[in-house]
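One protein chain is absent from this view; the other protein chains keep their places.
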Amino acid sequence: MQRFALIGAGFIGSVHAANLAANPHVDFALVYDVDQRRAEQLADLHGARAATDLDQTFDPDQVDAVFIASSTHTHAENLRRAADAGVAALCEKPIDLDLAHAVDVVGYATERNARAMVNFNRRFDRDYVELRRVVDSGEIGEVELIQLTSRGPAMPPLSYIEVSGGQMRDQTVHFFDLARWIAGVDPVEVFATGSTLAEPRLADYGDVDTSAVVLRLPTGALVQIDSTRRTGYGYDERVEVLGSTGLVEARRQRAGAVSRYTAGRVVDDGLHAGWFERVRPTYGAALAHFVTALENDQVIAPSLDDGLKAQAIAEAATRSLATGKSEPITYPTMQAYPSSRRI
Amino acid sequence: MQRFALIGAGFIGSVHAANLAANPHVDFALVYDVDQRRAEQLADLHGARAATDLDQTFDPDQVDAVFIASSTHTHAENLRRAADAGVAALCEKPIDLDLAHAVDVVGYATERNARAMVNFNRRFDRDYVELRRVVDSGEIGEVELIQLTSRGPAMPPLSYIEVSGGQMRDQTVHFFDLARWIAGVDPVEVFATGSTLAEPRLADYGDVDTSAVVLRLPTGALVQIDSTRRTGYGYDERVEVLGSTGLVEARRQRAGAVSRYTAGRVVDDGLHAGWFERVRPTYGAALAHFVTALENDQVIAPSLDDGLKAQAIAEAATRSLATGKSEPITYPTMQAYPSSRRI
Amino acid sequence: MQRFALIGAGFIGSVHAANLAANPHVDFALVYDVDQRRAEQLADLHGARAATDLDQTFDPDQVDAVFIASSTHTHAENLRRAADAGVAALCEKPIDLDLAHAVDVVGYATERNARAMVNFNRRFDRDYVELRRVVDSGEIGEVELIQLTSRGPAMPPLSYIEVSGGQMRDQTVHFFDLARWIAGVDPVEVFATGSTLAEPRLADYGDVDTSAVVLRLPTGALVQIDSTRRTGYGYDERVEVLGSTGLVEARRQRAGAVSRYTAGRVVDDGLHAGWFERVRPTYGAALAHFVTALENDQVIAPSLDDGLKAQAIAEAATRSLATGKSEPITYPTMQAYPSSRRI
Partner (left out) sequence: MQRFALIGAGFIGSVHAANLAANPHVDFALVYDVDQRRAEQLADLHGARAATDLDQTFDPDQVDAVFIASSTHTHAENLRRAADAGVAALCEKPIDLDLAHAVDVVGYATERNARAMVNFNRRFDRDYVELRRVVDSGEIGEVELIQLTSRGPAMPPLSYIEVSGGQMRDQTVHFFDLARWIAGVDPVEVFATGSTLAEPRLADYGDVDTSAVVLRLPTGALVQIDSTRRTGYGYDERVEVLGSTGLVEARRQRAGAVSRYTAGRVVDDGLHAGWFERVRPTYGAALAHFVTALENDQVIAPSLDDGLKAQAIAEAATRSLATGKSEPITYPTMQAYPSSRRI
């Protein structure tokens, strides 16, 4: 049984709270939020207690692990405190929008042998797990081309965009992680180009809403990623891996399985309305993985290092948006991917 | 807030317990089981109490509603007691395997204005709800042909078959209810034929494992139902409605959305392994409907009358299996379907 | 090279003419039609000659085979003449609407060792051939349930219905043949029920436009066939075979592969507008089979006997429509199915 404190009681915090309450190996002890009332309400709903202050959530007498779901700018500091306290941490991405800062805190945590996981929840999606299993099994031969599609249904508010770090760091970064995780190697080069088609005011932030990214893997295999902020037809996310002897894909998911036949056309249920409906089950699965790893003292992945690497790709992609050239990717750490590959 | 007692802590009882615990409008108070220990374990898991005896579950000072998930032969008696006590009841099907007995208890409950629902949970399936909405909207014109497929993955044990009442009363009955619910009228005639292909020993019980049923509706529209006990390829259930101007169908559901392409073929994820994986979300939805109806004093459906009518069709179908003729269906009550149609 | 005469230059005759012209093993010599002008036009289009009279088409000095695509009531007589002349015959179904008459002519032809094929063209459909291959391979185990769907887009004119022999003999008969061909055994019993939902005036002809048929095979396996004359959504035909270890199906075919995604729904291309678009490639394939069999002196199937058997099932089904009972099927000939099974 792992005693958990949840830091952050906003929307995503409330999702994690429900999963913490439902997980049979979790003792959901504490909720902290800068808004104490919000913490109390969420705690009440799930039979947890509201923390009296943030310090309490890092008290190893009360908790074994923290779930960091607070504002992005507090992630790094909370990670550092967890490392100091010897409390395990499951941290929402990114570690810090400033890569150098993120590198620092990961170095700090690593020196202290912190047990920590970056919540790249898509790695726990049922379909992506199966897709990766097929790739790993050798069924499709060597990976040659990966196609990733990341398309949100509607523009987020500009206030969100402003602090997001831009499309590469905020949206595409999930797919940079997926690409590494599926391919099992680190990309060496990235080309990115984009436009502001959905929201011209994005240009004021140096951001884009529609982009095409091409990664090159050390094997010569290529990765294409298209990212858009607003589709008009719902949330669309899929992955396709072409190997030397076959292809495996995780298709778009539909919101239902009803078809209507009329003359000349068939109308099927469409895609999920938003990202949350699509990825909802991954949160519980990611938590379950983390808890199991803690309980059995297993390697934890995605590691902080995985978090840094995805951010490093996003940095190079952001550079390429500006230069119009394929940019080399420089990884901030010395740890090669294979170390965590077997997870 | 509705205070609930759960009667029955077996497999399906434990499913209902989780839904009772998760429903924000339910105060999950009591669990009763003939095996007191089992009741206690289930109660503990969800913060409820084990009832000291069955009487307690019908005590209107402690509970507003009972969820009857006990053995089939106790349903009728539990319904009667709920009616006596003025406690609402959500009852697993069938009301009683003996139709005459079932009619008695429904009459008894009706005289006492009992608030009761038969748990035909498929009526709450997301896809079937949408399919029925399309039918009701007139998009496909008048209903002319309904095709229902009900196929289990593997033979249940003979010990189960022995007390099940046979394929019509145990398995196909769900689809008799769906047919009435979709069409909005009561079938008038039924032809059924069947074989023992999966398990020859079924013949000892006068039962079949593979059957074809044709219902005739008063409009002349037809319903085809195929029911099999063992597919070899998973759990397969679907509904198709042909109208005068179009068709609507709830397709087979798949366990995932991964495709593997190799020379000459594409391998997709298959069907759910069993019925439970397929219908799981319907239990919570059915409960939510019942609770909402109680809270807002709305009409409750599927009603006890709906339960009797599905059973009456099963009786006639069972007769037809023996006679090789299309048999008229005699409904035990005077209430016409349309009374509950608007639910 | 087989020299062919085509008898009948109507719509289906013109389809056959194009296939005769395109087949590299056919010398398309003659066209006959009661309307000489029509014969001439069709002959001109394909570099054939119009026959001066019907006798010419049975002249073994000029032709090796006749393709009988004339009016239904002339099929039997043309078959008889081909048998007399020692000319091979590919005959549109049915042999004769009157089963007794059909039996006579088949007996006559058989005594003369006539080489003849009934044009059940669906046996040559790419998807059905593959489906049957899967069944024959044992991949799905023993056949337990076959589901056949036969749905036309629009009511044919009443003038057509009047001489068609009714839905069982005209439409469903193709699927009686498919059922036998797929199962590899002859059904022993049939239940049929139907309604006039699309065209109430059908009742004047004792006919139906919407029907459900259940066949029983000697193994106890069941066959369900739904036949409708008017769907509102195009031409819908499919086959599904449930075996003891799996299922194989030939899905509905679509007219195209374009999808349009909008909020909440996906609009795909619909079904073919009519039966002809769906089965078009089967005509050439059936002809090719016949020609190859002639060239190599191989067994020809579907045989005249196959034609009689499908008609015999239609007769029993027509009886069942009236009696409301499952009717035994009596086959007019002594030849067991297996004789032609290996084709």
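Labels for the chains are A, B and C, by order of writing; each one numbers its residues from 1.
To be clear about the criterion, a residue touches a chain if its C-beta (ideal position, glycine included) is under 8 Å from a C-beta of that chain, and two chains touch if they have at least 3 such contacts.
None of these values were measured; they are calculated from a predicted model.
Contacts of the undisplayed chain with visible chains (whole complex): A, B, C. Among B:Y108, B:Y205 or B:Y261, only B:Y261 touches the chain that is left out of the view.
Considering the full assembly, A:E142 is the residue among A:D27, A:E142 or A:E295 that touches the omitted chain. Note on the undisplayed chain: of the listed residues A:Q41, A:T74, A:S164 or A:S195, the one touching it is A:S195.
Touch with the chain that is not drawn comes from one residue among A:S211, A:T282, A:S303 or A:T318, which is A:S211. With the whole complex as reference, residues 47, 126-127, 130-131, 134, 139-140, 245-253, 256-263, 269 of chain C touch the missing chain. Even with one chain removed from view, chain A keeps its contact list with that chain: residues 140-142, 144-145, 147, 151, 191, 193-198, 210-212, 214, 216, 219-222, 224, 226, 228, 230-233, 236, 242-247, 324-326. For chain B, the residues touching the chain absent from view are 153, 231-234, 236, 254-255, 261-271, 273.
Rule of thumb we're sticking to: only the chains that are shown with their structure count from here on.
Centroids of chain A and chain C (each the mean of its C-alpha atoms) stand 58 Å apart. Residue positions of chain A touching 2 or more other chains, listed in rising order: 261-263, 269.
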